[in-house]
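One protein chain is absent from this view; the other protein chains keep their places.
Chain lettering (A and B) follows the sequence in which the chains are written, and residue indices restart at 1 in each chain.
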Amino acid sequence: MSQKPKIKLAIYWGAACGGCCVSVLDVHEKLFDVVAAADLVFWPIALDFKYKDVEAMADDYIDVTLYNGAVRNSENEHIAKLLRKKTKILVAYGSCAHMGGIPGLGNFSDRKGIFDRAYQTSESTVNEEKIRPQTETEMAEGTLTLPEFYNDVKTLDQVVDVDYYLPGCPPQTERLVEVFMAIVTGAELPPKGSVVGALEKTLCDECEREKTDEKVIKEFKRPWEIEDDGKTCFLEQGVICMGPATRGGCGARCIKGNAPCRGCYGPSSAATDPGAKMMSAIATMIDSDDPEEIESILDQVVDPAGTFYRFSLPGSIIRKTIG
Amino acid sequence: MKQITIDPITRLEGHGKIEIFLKDSGEVENVYFQVPELRGFEKFCEGRPVEELSQIVTKICGVCPGCHHMASGKAADAVYGVEPPPTAKKLRELFYMAHFVHSHIAHFYALAAPDFVVGPDADPAKRNVLGVIEKVGVEIGTEVLKQRRIAQEIQALLGGHQTHVVMNIPGGVRKGLTKEERDDILKKGEGFVEFSKFSLKLFNDVVLQNKDYVDLILNGPYSLTLHSMGLVDENNKVNFYEGKVRVVDTVGKEHCKYAAADYRDFVEERVETWSYLKFPYLKKIGWKGFVDGQDSGVYHATPLSRLNAADGMATPLAQVEYEKMYETLGGKPVHATLAMHWARLIELLYSSERLVELASDPDITGSELRTPIINVPDEGVGIVEAQRGTLTHHYWTDNKGIVKKANIIVGTTNNNAAICMSLKKAAQGLIKKGVDVSDGILNMIEMAFRAYDPCFSCATHRLPGEMPLQVNFRDKDGKIIRTVKRD
Partner (left out) sequence: MEFEPKIVSFLCNWCSYTGADLAGTSRMKYASNIRVIRVMCSGRVDPTFVLKSFREGADGVLICGCHPGDCHYHEGNYKCLRRYHFLKKYMAQMGINPDRLKLAWISASEGKEFAHLADEMAETIKSLGPCKVKDEMEIFD
């Protein structure tokens, strides 16, 4: 009896934290099932295949690549392009690849701003010669190279053609397993460019907190300004929660920890700019028609750009600050 | 000059590469360890509300997010000048002990054990966790996965999100523990203690009873004589969550002991053009270059450093193991890099015992989770021990608590210079004139790096164990003249 061939799977990270790789490991004991169905051919965090091994592969050799992490530098982009060439199905895995993620907050600044802070003005750093990392350094022994740090952060689909998006910071492991099993069992896949492993409905649908139809706010509060009762909708308690602008699928894990959602699963296909959506949603909630009162209530919403676009700045309409 | 490039470094969290320069005679001239990545957290935390930082900085690392969460939470408390109530502090430390358990188990079994249980220059196909399982029995692999899963579940229970935890809020924590949950954690904690004891016994049977390995630890090209840094409690015992940072010199004498807020009086960082990662060093000694010894400002912050810097462990079983380690290795402080693996297992036992202690404390199911905020926010520092070293978060805010500046010194960053030096020393000791740069040699160079647990180590699955390394020998024009491959 012939056995179904294993799918060839690659997992790679751009500007990442490792959390998406952890999410793969969090299949725990089911790992043996994964390994039975897939051959891992490239995964720097865990395996020792090098870039040369990927370069030596034939085009489309890899069945599925999960690329996590944002595109912050030339190495991230170069490997994204290399993997695109060698891969049949390229998945933007996790918030960073999907929309820019937390590294995307770098788009509130630029290369000079980040370098000056990290290498010069950092209070514990002593750098009188104003040294900055260089893409090439001539040492006595030879040349040392580093990738180029781009001026802004890009999403994966801003540098290569992406087949699917699997959102989350990191994606909830059960969703990964569902998508993986669909691929392995040869189920019909959704149209190219779809978001998979997440609901079409927003988090509010999954969230178990009690909600009423009366969402009217006279005052917004910082999370530590309220005595959270553990069961009422955050927005109704005056605390900003990104639920209305965010896809469900994560199991409301932050809500279960009594923290409001910060939007890591990204927007649904109906409202693709999460900040615009939240501005609308919150505007509806404000219990005032007086311009001055409206302004003073809105002043209580601190850092709107950083809150609404926490995970999605590079993938949004206004994807970075204007110089 | 011949140049060997290892790119990328694999089996760790993060990006890295190694450049080895060989003299024409074949001996090592110099070795550079380069970190090619940077994201800019110290910049883009500016403008964010300080209470949000503890959820933003977890994304510095997906393997030790709890560490950043704790340091950040403590810094935010300091910014608001608020002290969490006892139940909250104990819940945080309880979470933190589970976090150490999961990480130390993963590192030892996937990264360290193959080199010792199977052998540093054994057949690469066997030199992985599967080879370990073959040697010690199939139950272990499943047990490793299970214990790690249990630790993760405790994290999720206390912190909501099992990876990027959300439990901290200025003044305390967001969620408490019911008596049923506490009883369950207690039982699981006792399981961790048993598993830690088992792991130490494994290490003893396989490594310490083997003269060659002991010789490798003590006399291999892996020791660096450096100052050691770690957090200690008021009795100078190891504590991961709270205390003062203590640094001892190369003979074990106290160099300094500082409270979080004073870190800048003792540690400075410098920049090189060939790495995106900065190089911390001891301020009072100053930067003397990539050298070790009593007069060098280079220090390390690792499990071994923590045990060197402390006077003992605060829990009984771990204390016995602590004494045994120093007795075996010839007294304190120990400078043998590979002893970090042993120290890590002693810490695993301590974390397990401490978890049981905290879960047994009646305060742990208390209902007072937060101290109200009344002060105007300003500035604050939070320090904890991450699994891979002392972690410092420093924030300045405006009077609304919006971050103006952030300064962060990360665990592995402390060890940047030490890692460079460890790699060079290992390469120098192993690549000699006339010696074929074989697969075994390559693996043994990597062992110098691996001991620091530079973050992630995958716990499982089919590690082919051999590091499919490709080493290119280039002549001085950069042309490849020979390739040594190990698949």
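Operating definition for what follows: a contact is a pair of C-beta atoms (placed from the backbone, for glycine too) under 8 Å apart; a residue touches a chain by one contact, two chains touch by 3 or more.
Just so we're clear, the structure is a prediction, and the values are computed from it rather than from any experiment.
Considering the complete complex, the chain that is not shown touches A. Set against the missing chain, the residues A:154, A:209, A:222 or A:310 yield one that touches it, A:154. Residues 150-152, 154, 158, 271, 273, 275-277, 279-280, 282-284, 286, 288-289, 291, 294-295, 298, 301, 303-306, 308, 317-323 of chain A touch the missing chain (whole complex, contact as defined above).
One rule holds in what follows: only the chains that are shown with their structure count from here on.
Taken in their complex, chain A has these residues touching chain B: 13, 15-23, 25-26, 28-29, 31, 34-35, 40, 43-53, 72-73, 75, 101-103, 105-106, 108-109, 113-114, 117-119, 122-127, 131-134, 137, 139-142, 144, 146-147, 149, 169-170, 222-225, 228, 253-259, 262, 302-303, 306-307, 310.
Chain B makes touch with chain A in their complex at residues 1, 3, 7-15, 19, 21, 29-30, 32, 34, 36-40, 42-44, 46-49, 51-52, 55-56, 59-63, 65, 110, 142, 145-146, 148-149, 152, 156, 159-167, 169-171, 174-175, 263-264, 267-276, 278, 280, 370, 373, 394, 400-402, 405, 407, 409, 455-456, 458-464, 466-470.
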